[in-house]
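Comments concern the structure below.
Removed from the display is one protein chain of the complex; every other protein chain stays in position.
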Amino acid sequence: MTAPPAAELEGITKRFGAVVACDDVHLALQRGEIHGILGENGAGKSTLMKVLIGLVLPDAGMIRVSGEPCRISDPAEAAEYGIGMVHQHFSLVEPLTVWENAILGERIRLDAASARQRVSEISERYGLDIDPDERVSDLSAGLRQRVEIIKCLRRDPAIVILDEPTSVLTPGESEQLFAVLRRVVEQENKAVALVSHKLDEVLTATDRITIMRAGTVVDRRDTTDADAPGLARAMVGRPVSLRSEGAALGHIEALDGEAAAEGSESEPSAESAEESPVLSISAATAKGRDGRVLLDGLSLEVYPGEIVGVAGVEGNGQAPLSDLLSSLLPLESGTVRVRDSEPVPGRPGSMAAAGVAVIPADRHESGCVLDMTVAENLTLVSPPRSRLGRAFLDRAGREAVAERLIEQFGIQTSGADAPMWSLSGGNQQRVVLARELSGDPAVLVAAQPTRGLDVGAIEYVSERLREAARQGVGVLLISTELPEVLDLADRIVVIFRGRIVGEMDRAGMDVERLGLLMSGAQEAAAS
Amino acid sequence: MIVDFFSAVGDVLSSESTYSSGWRLATALGFVAVGEWIAERAGTINISVEGAMLGGAFAAAMGYDATGSIAVGLLVGAGAGLVVGAVQAHFSHNLTANQFVVGLTLNILVLGLASFLNSTLKPETAAAHVFEVPGLVEIPLLGPALFGQPWPLYLLYPLVPLAWWLVHRTRWGLEVRAVGENPQAADVSSINVNARRRQAIYIAGITSGLGGGYLLLGQVGWYEDSIVGGQGFIAIAAVIFGGWTLRGAMLGCLLFGSANSFRLSLPGVGHPLNSELLSSLPFVLTICVMALFAHRTREPQSLARPFIRGLR
Partner (left out) sequence: MTTAALAPGAESARFSRTREGATVLAVYLTSIAVALLVAALVLWATGGSPTTVLSAMLDGSVRADARWGRTISEAIPLLLVALGTTVNAKAGLVNIGQEGQLFVGAALATYVFTHIGVSGPFVLILIMLAGVVGGAIWAGIASALRYRRRMPEVLTTLLLVFVAAQLVGYGLKNSNLLLDPTPDQANRLLVSERLDPSTRLPRLSWFGNEFPVSAFVALALAVVVALVLSRTIVGFRLQMLGRGPRTAHRAGVSESRYGGMALVVSGAFCGLAGAFMLVGGDFGNYRLTPGFAVNIGWEGLLVALVARSHPIVAIPAAFVFAALRTGSGFLAATGVDRDITKVVQALLVLALLGPPAILFVRDRRRALAAARDRV
């Protein structure tokens, strides 16, 4: 190959405070190749890509596009150099149509007819099959991603970056996505960078792999020379033995054997069969304000001491289920029972009072209050009351509780009176965890509890969930990361379009069937 | 008494002057509502339009006093509105102070400034002459209302379709709608969210200032501190009433303007119904109508939420 790479990053270094996100990183993206960038959460791969499209300015290093050195300070400039990114979240405006979204951010005069036509063209060329006049709010997650791809390809970029593109897709949809990417690479001779923490994905879809760890590149390989255990080792920096790490890396095969072997040692479901469930949701139906069905007759039971995993593709009712158990969602019909009580869904605090603890997916929205102190956040649900009277706060008592929990859960903070927003994400999550577990709950709902955390924190959270189960708490794990569910859950239920469509326990785990259930192929998989 | 009331209502409804004054009052709201509609589509409930309107009215008086030209007066009025809008925009979408608090403070500031300057400078003004559009003015009942008015009123006629075209047919408008609905998405699509929001507020300031100028030079004829008297707020209510569509907002202006003119007309046909209760009619009506319809319409998803990159 004599032509220079489509893009070259040389010696990129970026620090955030004391943290080095990228440390002297070199990377070359070649035309006609899908380049996988593999690493744990927080390994610096996202930062690197943000440097390339101008969202983050590096402290040191140089970018070359087609051999020419250049300075990229915002996404518009990146677009001029032919670099485009397929965003995962927050990039589409729902009430606008597909074509309006596709041309958002361009600088040329608005011409509806030609815009529509180009969207149709691109959609045909890559087999994306989408109607330019449809409103994005009416589209499924998979179709929305196609809009994102069109939005990116419309500028005809030489380099396409995808950041964790499969998190919202079913296995089937992921395959389709990779087929599209293959077409982009082969027909148009573009360079594609695929950022991922999932081994399988990188192994099947890419031509070349760069592995990052703690801000540095630790290995580079051709995909044909790579194998899963080797990649995993390179990524984590030591042989992968812990199951939770396997989960974090998205490596399902590695788990299957282990899961079966370890399944018997802590097998609570046998004894729990005689007990009554701590949580039972029956035929829960709820509609959103816009009339969309959120839950469609969902039924579910959790017994004490077991971890029930709710698997499913994002957007199939996980958020409403979590909201229901956070007393945020009223039901149209159906009931929720917690132990012997029947809390009223949607009534403020009803679920918490009944003994449901929740680690919400978006901790900033319903898990903590950023503008309050750590101590206040640790005692949100039941603040210590003064001996002077039940109406008064016991501020000394609150301090004491906070100090104890900070110690017990290893929360790193400058003090109990530090504002919540000054904590890192992992420590904020520990605050939520500490508060919820300290309330002696009957049920613990964990929605995407490890999203955005690094391996250490993932391990910690997973261990806490297991421990809660060992102490007899019924744990409901709602996660779109299948490996995480497979790793932790004693029993798995599959959620699809607001309904539970299938169930299997640890012994009868069948990953293929799970995939089918998650994609809605219910009949095919029904037993 | 009830019979009296209805006969008075009948008299009012059959009088051309009712329609004329109703239309005049509605158009004053219309100027403001056109701009406010754009500002709200971009995500701001811009309550400083009241101040922009008042500032526009006083500035128009000054402009007329200095040059003797209605056109210059209107232009100066629009400029004053722009200044108010610029302060609002800078405080709420650059410093990210609470937009309502900023708007309210601005309203108080403008009121203080205008009454202070008025008592110090005492501008002399006059009302614009009526221009009858030949032919069209002959239409019975509605003709004089629509086409036999002081000429500044006609400025609104092209302004409305222009605003619609701007929001629905230009790239700028597309970006305005995007930042009002989902500023995060607009941001990653490399749209300057707060710049678009500020620009939308500038426009609201300009049209409100123009509306104030029209109020002074087209309707009242002289400046007084109570000249605006909450009409800016009613225009905001009209936008909300209209469910954030331009057509609906204009309909709201017409409704609230007519209610106001109805109040003014009743005593005129010899029915002294207590004017205080009727004065509150537009406000009460606004509240009732909003209570009935407001929850059914879809507002811009980020309405009244500030955007700071990286914060949600």
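Details
Per-chain residue numbering starts at 1, and chain names A and B are given in the order in which the chains are listed.
Note that in this section a residue touches a chain if its C-beta (ideal position, glycine included) is under 8 Å from a C-beta of that chain, and two chains touch if they have at least 3 such contacts.
In this text the structure is predicted, and so the values were computed from the model without any measurement.
Among B:100, B:131, B:154 or B:172, the one in contact with the hidden chain is B:100.
Of the options A:206, A:326 or A:480, the residue whose C-beta touches the omitted chain is A:326.
Of the listed positions A:4, A:32 or A:425, the one in contact with the omitted chain in the full complex is A:425. Interface note: of A:185, A:203, A:457 or A:514, the residue touching the hidden chain in the full complex is A:457. Within the complete assembly, B:108 is the residue of B:66, B:108 or B:126 that touches the hidden chain. In the full complex, chain B makes contact with the omitted chain through residues 45, 47, 87, 91, 95-98, 100-102, 104-106, 108-109, 111-113, 115-117, 119-121, 229-230, 233, 236-237, 240, 274, 276-277, 279-280, 283-284, 286-287, 290-291, 294-295, 304, 308, 310-311.
In the full complex, chain A contacts the hidden chain through residues 16-19, 21, 41-42, 44, 46-47, 50, 326-328, 347-353, 358, 360, 365-372, 376, 380-381, 383, 385, 390-393, 395, 410, 412-414, 418-419, 421-428, 452-457, 459-460, 463.
Simple rule for what comes next: only the chains that are shown with their structure count from here on.
Averaged C-alpha coordinates put the centre of chain A at 46 Å from the centre of chain B. Contact residues of chain A toward chain B in the complex are 74-76, 79, 87, 90-96, 100, 103-110, 112, 151, 290, 364. Those residues of chain B whose C-beta lies close enough to touch chain A in the complex are 169-171, 174-175, 177-178, 181-182, 184-191, 298, 301, 312.
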